[in-house]
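Structure, as structure tokens:
The complex appears here without one of its protein chains, the remainder shown in place.
For reference, chains read A and B in written order, and residue numbers begin at 1 within each chain.
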Amino acid sequence: MSRFRIALALAAGLLGMAGPALAQDVYPSRPITMVVPFPPGGVADLTARPVAAAMERTLKQPVGVVNKTGAAGAVGMQFAATSKPDGYTLLLALSSISIIPEADKLFGRPPAYTVDQLTPIALISADPTVLVVRTESPWKTAKDFIEDGRQRPGQISYSSSGIYGTLHMAMELLSHAAGIKLRHVPHAGAGPALTALLGGHVDALASGPAVVLPHIKAGKLRALAGWGESRVAALPDVPTFKELGYPDAEFYIWAGVFAPRGTPEPVLARLREALRTAVADPEFKGAMDKIETPIAFKQGDDFARFFAADAKRLAEGVRKVGKIDEKKP
Amino acid sequence: MLETLQNLALGFSVALQPPILFYAFAGCVIGTLVGVLPGVGPLAGISLLLPATFGLDATRAIVLLAGIYYGAMYGGSTTSILMRIPGEAASVMTCIDGYAMARKGRAGAALAIAAVGSFVAGTVSVVALMLLAPPLASFALRLGPPENFALLLLGLLVLAYMSGGSMLKSLAMAALGLLLGMVGIDPMSGYFRFAYGVVELGDGIGVVPLAVGLFGLAEVLASAGQPTPPRVQKPKLRELLPSRQEWRNSMAPIGRGTVLGFLIGIVPGSAHIISSFVSYAVERRLSRHPEEFGHGAVAGVAGPESANNSATSGAFVPMLALGVPSGPIPAVMLAALMVHGVSPGPLLIQQQPALFWGFIASMYVGNVMLLMLNLPMVGLFVNVLRIPYGLLYPAIIVFCVVGVYAVNGSVVDVWIAVIMGVLGWLLRKLDFETAPIVLGAILAPLLEMSLRQSLAMSDGHYAIFVTRPIAAVLLAVGAALLLLGLRAWIVRGLDWRGRLALAEKGDAP
Partner (left out) sequence: MLTIDRAGGGALGLFALWVLWECRRLPLGSWREPGPGAFPAALALVALGLGVAIVAFGGRATRLRDVDWRETKRALVIVAAGAFLTLGLEPLGYRLSVLVILLFLVGAVERRGLVTTAAFAAGMAWGSFYLFNTLLKVPLPVGPLGF
């Protein structure tokens, strides 16, 4: 063979080797960003940081949490959904991720993002909401509450963190399941919603257990029932709505990790593995204990199923709520 | 009383330990820096540094974060006075008279009064926090949507007293501000209002871009092209401190500002920023020389600066006594406590006395540290005025842009600031006041929300405002103030018409 051809063959061979070598640029090779669409100090943020820290230990690359807040989470979710699907931008979202596009559809406006633009990777935690009332109120059990609700439709008021928000949807699911009508007073966030209940301005609240536990222990609030499949560990005496005969009233404020659709499968697999290791990490467990959020890890198909079922429930809930002005008095 | 002193002794024993002192100091320094930088306010500062506190223990974390919070209130007055750029939204009112004082060569005096006022307010309000936290917090809880609505209406009345010049024009600017506040997602119905598909506008036009644009950027636009640019100041040491007369003039406003700010801070859901606006209006109303306001009235600096400092202590009252956040900043601090395993709630003071009293004691210490930091730095800061304006204003623009961007990482915010800068400049040319716009934009969404919440609570019956005692009293006070104000306006108006008639007679050939 001529020297030229040998050179060509060598070059081709080298390129051939370099090809897969370049492709083996192992993920992750640079820092990863985890987008949290909620302000610092909130449930999502406090869950995301231990997750990011644990992932850092496994993936050996910095995982930085970036808060991109606004529009009840829509800003950050839109940002993540439209990012490059290369695995370097992840999203930690709460259950409201399924609600926002539905609400957008309800109002006939182009959605900020759609759930299809995101691939679910893993579920980290799933806090069932609990129904709380003040200790001075006349309802001692959930049964009392529902009975009263049936007899006095539209008289019992409850606060929420905002319309179509997680705390609102939880109550709505209950209202439909139990056939009662309650009066909704939206507030600007979970904090003001709790304040309103404590101050006696509303009668009830659906809340994540962590924030109300200190008040229950101090004797100011009473938990009537929970929206979970099983009882809250810290409140063993509080029955679930499922037990009480309302299986449709199932609601969790869950936190899960997502990636933009189109992220390559090997990257997704690596992330799933990293998250599985992360939730077993003792430091992570300790951090979650401190914020009183039980770990509920689901992955891959499990999570996809959970997510789809939850999304369906919430979408229907939003549709049933409808637009406020279209309600007949 | 004895028990309080014992607890305080416990608190100081915690607060004076070197590590805690260090973190308090770090918080104060960072807070001052955050306050000095335009736009970046305490919320942004605390949010950014929250993750850094995860490795510390609860007391250190909370001492650090609180230091940032009230430190920012000290630092915010600096750029407001020197360059008419609000260091944070709460310092907007200081821009008006503080900058006027600086133009008159009294920048050092203004800075010193702001620092001392902040110190007095900070210290006194911590005492109030210490002694009155539980009963005040219980009272604050009873303020629900109807009471908030009544309070906010009172706040609107404040608008009328905020500016000199034409009342009509001030009200018009207030109306503009109120309209700007309507942008965003309607929290009661979920509709996106006036957002035109821009998701970032979902939470409305931010106060920070609005304030920085209307005051900071507008100032640059108005001054940069002047044939004689703002005079470079070379203040002498003697001129740095306030005169005895200035001190005398500032004492009562400091006192009033302290009380006012603290009360506003306690109310959950009120925007603590409005404490400085309300204080300014009160000072102007009570002043014997209201015409000075806008041209360098000492009370216009002393009052608002004290008010915004004591509002921070007021904000801690519901947070510590009940575990309930009265605003976004206490909410972040509560989260910080939770992360460290301290469950905030009504029993916090009893269960964690070392934390609570250590925190209180470190606030005393922090205020002293800030006074010692800020007073000598007056001389340093005033030298900023020596920089030739041609170099200063590009720097100002850069700092404003970064400051606004830093709050949310959003370019939309920067656009808002730029647009508001142009608007602010035009309004200056047309002789319209811009401060009412900021207050209006803050109040509008709160007003609307509390009205509609009250109606939701009462199923549409307006009687709720009269049947609830606190709300009824507040509304009555508001009505009384309004009537008094109207009467004064009519009387003055009659004079005006009389004078006009005389003038016309004189002009007629």
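Heads up, the rule we're going with is that a residue touches a chain if its C-beta (ideal position, glycine included) is under 8 Å from a C-beta of that chain, and two chains touch if they have at least 3 such contacts.
Nothing here was measured: the structure is a model prediction, and the numbers come from that model.
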**Asked** Which listed residue (B:171, B:286, B:375 or B:472) would be found touching the missing chain in the intact complex?
**Response** B:171
**Selected from B:9, B:372 or B:395 as touching the chain missing from the view** = B:395
**Prompt:** Which residue from B:81, B:220 or B:335 sits in contact with the chain not drawn here?
**Reply:** B:220
**Asked** Which residues does chain B use to touch the chain missing from this display?
**Response** 33-34, 40, 44-45, 48-49, 52, 166, 168-169, 171-172, 175-176, 178-179, 182, 186, 188-189, 191, 193-194, 217, 220-227, 390-391, 393-395, 397-399, 401-402, 405-406, 409, 411, 414-415, 418, 421-422, 425, 427, 429-432, 444, 447-448, 451-452, 455-456, 459-461
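The rule is simple: only the chains that are shown with their structure count from here on.
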**Prompt:** Roughly how many whole angstrom separate the Cα centroids of chain A and chain B?
**Reply:** 34
**List of chain B residues in touch with chain A within their complex** = 46-48, 50-51, 54, 141-145, 185, 187-192, 197, 199-200, 202-203, 268-269, 318, 322-326, 328, 331-336, 338-341, 343-347, 408-410, 449, 453, 456-457, 459
**Asked** In the complex of these two chains, what residues of chain A are touching chain B?
**Response** 39-42, 45-46, 49, 65-72, 74-75, 78, 103, 106-107, 109-110, 112, 154, 157, 162-164, 183-189, 191-192, 194-196, 198-202, 210, 213-215, 217-218, 220, 287, 290-292, 323-325
